[in-house]
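The complex appears here without one of its protein chains, the remainder shown in place.
What follows is subunit A.
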Amino acid sequence: MIEDDFYRASSQYRLWSYTETSLRSIRNATNQIASDRVRAALRRAREQHLSSTTSAAVESQSEGATEEKNIECLTPDEELVLVRYYCEKTVELGETYRPPLPTNVRATAIQYLRRFYLTNSPMTYHPKSIMACALFVATKTDNHYMSLRQFAEGIPGDTTPEDVITPEFLLMQGLRFTFDVRHPFRGLEGGVMELSAIAQGQGAAAPHLPHHTSDSLKRGILSLAPPPVACASIHDRIGRAHSATRELLKSAAQMTDAYFLYTPSQIWLAALLVADRPLAEFYLDTKLGGPLDSTNVGADASSHLQNPLYELRTKLSKVLMDCAALLQSYTPLSSDPAQMKSLKRIAKKLYHCQNPEKVNLKRDVAAPRLNPAVDSATPMSESETERLVKKRKTESQQIQQEGHSVFGPELVPDRTKH
């Protein structure tokens, strides 16, 4: 059994690996279902209203039909931007704890959110209400246990333990009850250890490349093309590449579709390529040889004929370049005014197309045991609808007063406009 077989047995590979096209179709399907249900739910809410105000029924019927057409739902791309924003917020929330939650836990929570929103829409379940739960579940699954009470106390604002835990089951169902997330962090640490060993003259030749020696490897790493930023020594260079790669893994790798499209080792190697390309190419050469293998170059013009792994290496390079391009395409929303502007527009749009039957998670999705008296299938009553409108107004006023919270500035300052 080789390592690839182990990875192929993982739930990350079996259930959460996609091609770009399959990823797009799933998101489209989810968006389509949610949009139809939002329209149906809003229609039911109106019918409810209608039945209580029968006198106005006939004349407003045509008006209603026009209104329905006007409900503009989020597009799959817009949903994705919104989810990404809350993934960035997850990092910030993890930072507020003392000590801050470990990188692994935060990264797991982000992947939980991204996986959850493959088959659920933000129009149905607002990411704001799922995010804290995802982080709490990650503390449980990633061995960083703290009590729910302690966790809820760490969230700025007045989030109760119940707010955090209510969507847990819903979240787990969306995760299809797979909790293991394979991260690229450990692989990077291993690669850096190997590079350091090579720099110290303690590198070992790969099985397919017996012509390498500790000395030839050390000479190789010392004669590399210069790094993007000048470094005092090779150890300095490895150190810088290490931290630059780690930063990419903590940010770009989390916020893009990297985990859905690539394996953990592809992700960290691609991030290393972005951080220090000659060093990353050298590392690959020590494993697979290749067109850039300095010990081969010059010996024969067609050096690839000497490397049985040439084809594999070429194929891998292509995959890594694609993944590197994906990582480089990422800019944090919060540091980009144009993206923030579009985010605000999306949030405002969401306000109008949020499924009214799923807004109150405690009532609508909590386990019967938490809420035995309420039948979740009962459509929302008129008074409930009005209560909701009022609640939203109050909330938006509250948030405006509170100013900057951990969930970021209010996205739609004048929610009550219409």
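Simple rule for what comes next: a residue touches a chain if its C-beta (ideal position, glycine included) is under 8 Å from a C-beta of that chain, and two chains touch if they have at least 3 such contacts; residues count from 1.
The rule is simple: contacts and distances are computed from a predicted model.
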item: Which of "Cyclin-dependent kinase 7", "Ubiquitin-related modifier 1", "Actin family" or "Nucleolar protein 2" matches, in UniProt, the chain that is not displayed; value: "Cyclin-dependent kinase 7"
item: Among A:K128, A:H144 or A:K250, the residue in touch with the chain that has been omitted; value: A:H144
item: Contact partner of the left-out chain, one of A:R37, A:K250 or A:K362; value: A:R37
item: Positions on subunit A where the hidden chain makes contact; value: 1, 6, 9-11, 18, 21-22, 24-26, 28-30, 32-34, 36-37, 40, 43, 45-47, 49-50, 53, 56-57, 60-65, 67-68, 99, 116, 119-121, 124, 136-137, 140-141, 143-145, 147-148, 161, 165, 168-170, 172-174, 176-180, 186, 189, 352, 356, 367-369, 377, 385, 388-389, 392, 418
